[in-house]
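Every protein chain but one is kept in place in this view of the complex.
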Amino acid sequence: MQRFRIIKRQERLGWRSCFILLTAIALALLLSAVMLVMRGTPPVEGILTLFKGAFGSRWAIEDSLIKAIPIFLCSLGVATAFRLQIWNIGAEGQFALGAIGATWAALTFPELPKPVLLSMMIGAACIAGGVWGMIPAILRQRLGTNEIIVTLMMNYIAILLLEYLVYGIWKDPASYGFPMTPMFSEQAIVGKIGTSGVNSGIFHCLVLGVLFWIFFTFTRTGFELKASGDSVRAARYAGIPYNYLVVLVMVLSGALAGWAGFLEASATINRLQPSIMVGYGYTAIVVAWLARLNPLNIAITSFLLAGLRVGVESLQLDMQVPAAFGGMIEGLILMTVLASGFFVHYKMVPVRKQ
Amino acid sequence: MRIIKVMSVVLCSLGIAFAAMAKDMNVGFVYVSPIGDAGYSFAHDKGRLAVEEMDGVKTAYVESVKEGPDSERVILNMARKGYDIIFATSFGYMDPMLKVAKQFPNTVFMHCSGFKKAENMSNYFGRMYQARYLSGMVAGAMTKSKILGYVAAFPIPEVIRGINAFTLGAQAVNPEVSVRVVWTKTWYDPATEKEAAKSLLDAGADVIAQHQDSPGPQEAAQEKGVYSIGYNSDMSTFAPKSHLTAPVWNWAPYYKQIVNQVKEGTWKAESAWPGMDAGIVKLAPFGPMVPQDVQDTVTAKQAEIASGAFKVFSGPVKDQQGAVKIADGTVANDETLLGMTWFVEGVVGTTE
Partner (left out) sequence: MTLEMIIPLLAATIVAGTPILYATLGEMITEKSGVLNLGVEGIMIVGGLTAFLVAHFTGSPSLAFFAAGAAGITTASLHGIVCLVFQGNQVVSGLALTILGTGFANYFGTSYVGLSAPGFQPMAVPLLADIPAIGPIFFQHDPLVYLTYILPPCLWLFFNNTRYGLGLRAVGEFPEAAAAAGLNARGYRWLGILGGGFFMGLGGAYLSLAYTHLWTNNLTAGRGWIAVALVIFAFWRPGRAVFGAYLFGGIMALQLRLQATGTQLPSSLLLMLPYGLTVFVLVLSSLGHRRTNEPAALGVNVEPAD
């Protein structure tokens, strides 16, 4: 049998890495098609329906864009922390807190002029999300507690806090006892762009994405973050204030996820209700990594993943495929793409027979 | 000649096929949980399957649709694809559906468990509390400890109304009964729900009722050797020794009726809240341990409810603090029932 040796690639792959990526996705789709066959669904038609539902029409693309907005912002937040090798898996909770903060502002000052109120909502969302991110950072610095467990537990607490509020003091008296706040006033709602269904949250994403890029490319702190992420010891040696940076990234991370919570509450639901929590915070982690923490890639990946989720609905509607198919295809794509990264970094060289 | 014959046959069958296609109605369903939840959405899906059986009707569903933006998109897509009737079966779909209904005046929208309607949008629900009351009577007759346990899902009016009706039913046959409530904040987490039932059993309850979709509480009751009341569908296969009865949904007649109305062009938007009279809610068959006299009493009451002679929430009804909420001689109106957020006297627990 031919044996191979694994060698780290010295050269950059360029366009060929695209080819590897596409192969990985194709493999995942092939496996998904097999799953479709196993439940008696015609596979080719199924996959085509999925794509048409996700990107096949103007509506589909708009829907995918709307869904991509919160994923993008959460992912940007998560990426900030990951740059420093801080494992923030609490975007879900920070998202919830952001939504709570924004709702507080919207319900307390409903009559303020739109720009003022929206700014206040953003401020409140970022502060609430930021504080929720800061707690695990401080615990980590002061006591050495692991941030994975604290952020994870705080997700559950945040969701229950949100429930407590909408089932309790914020419940709309006109909702017949159902857990939701009153509809936000007109001034508290981020509107749609022209006649499209997409809300202007997409501009927020654009601005924040560019800021993210500038921060990491041109500022001193951004540079320090990158350096510390590569090697904590080297950073400390170089006099970089590591402890401060940990708190900083977690606050930024939480604020971005909080911003996503604000947009979701204000632009898409127009109120706070428990169903605002659909797991964007967890999706964000996967997106951030697949995109290699790069903002442009994060945007593309968010859009594609959002499209997948939208497309699966068409698949259900037209072909009666269970909703769980979406999770399966997503998981398969993630795993094959992840594995394909190997071929970008390494190559296999046949071993000559002696 | 032969060719013409063949041609005409082909044309004829094509014509028939087209006619059939033209008449085919598309009916879409939107569910909040997977139909694999064995409960609420499962019950609606049984109704959908009954509609699917009808001639010239095709159905489709989307499950696990979150309330809010996701649901608006799903309903919108159904409307765009030309579905003639769309059923959305969760409260949170109300506002999204209303938005879509305004854009598609020729589509019939049916929203379950809400209160808003439009020219082309009805709201509907079933008076499950009527069946709950009857199941409470059974539980009240069977308990020895005079403590009933209720494993509750989320503190929303639908659930609270059920607990109240259950309590009133139990008190009707056994005035000293109290009902203990444990919230799990889950719709289908069998392990947690079973655990909640066990905690009620430990607190002295000897009949367990539930609002969630999983048969976990039924199992807990059977293992302890006490009785249980199911929900959604007949759960007796899971706990044959303890399952007394269950208030169950039966959507098939209503859904078929709506589809027929739309077909015949007689459909009109309304707020429908049918109950036992229409067969939307029922009581599952009694278990063999329920004595005949109890069965007879409950069946008699069922007839009274179905005929409208008896109303479940007729005064005087007091809340937990003893304040009269429904005055003597009056009957709670639907508004009160839809927005019920307080427990009746005899319930131990909090609605928060």
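Order of writing sets the chain letters: A and B. Residues in each chain are counted from 1.
Everything below uses one rule, namely that a residue touches a chain if its C-beta (ideal position, glycine included) is under 8 Å from a C-beta of that chain, and two chains touch if they have at least 3 such contacts.
Because the structure is a prediction, the values reported are computed rather than measured.
Here one chain is not drawn; of A:Gly201, A:Pro295, A:Gly311 or A:Gly326, the residue touching it is A:Gly326. When the full complex is taken into account, the listed residue touching the unshown chain is A:Met154, out of A:Met154, A:Met180, A:Val198 or A:Leu225. Among B:Gly92, B:Gly136, B:Gly149 or B:Gly230, the one in contact with the hidden chain is B:Gly149.
The chain that is not drawn here is touched, among residues A:Ala33, A:Ile61 or A:Leu139, by A:Leu139. If you put the missing chain back, the residues of subunit A touching it would be 5-8, 35, 38-39, 87, 139, 143-146, 148-150, 152-154, 156-157, 160-161, 163-164, 167-168, 282, 285-286, 289-290, 322-332, 334-335, 338-342, 345-346.
Contact between subunit B and the unshown chain involves residues 33-38, 42, 149, 155, 180-186, 188-192, 194-196, 198-200, 202-203, 205, 213-216, 219, 223, 237-238, 348-350, 352.
Here, only the chains that are shown with their structure count from here on.
Taken together, the subunit B residues at the contact with subunit A in this complex read 28, 34, 36, 60-70, 73-74, 76-78, 80-81, 91-92, 115, 154-157, 160, 185, 338-341, 352.
Those residues of subunit A lying in contact with subunit B across their complex are 53, 59, 63, 66-67, 160, 163, 167-168, 176-180, 264, 268-269, 273, 275-276, 278, 310, 313-314, 316-318, 320, 322-324.
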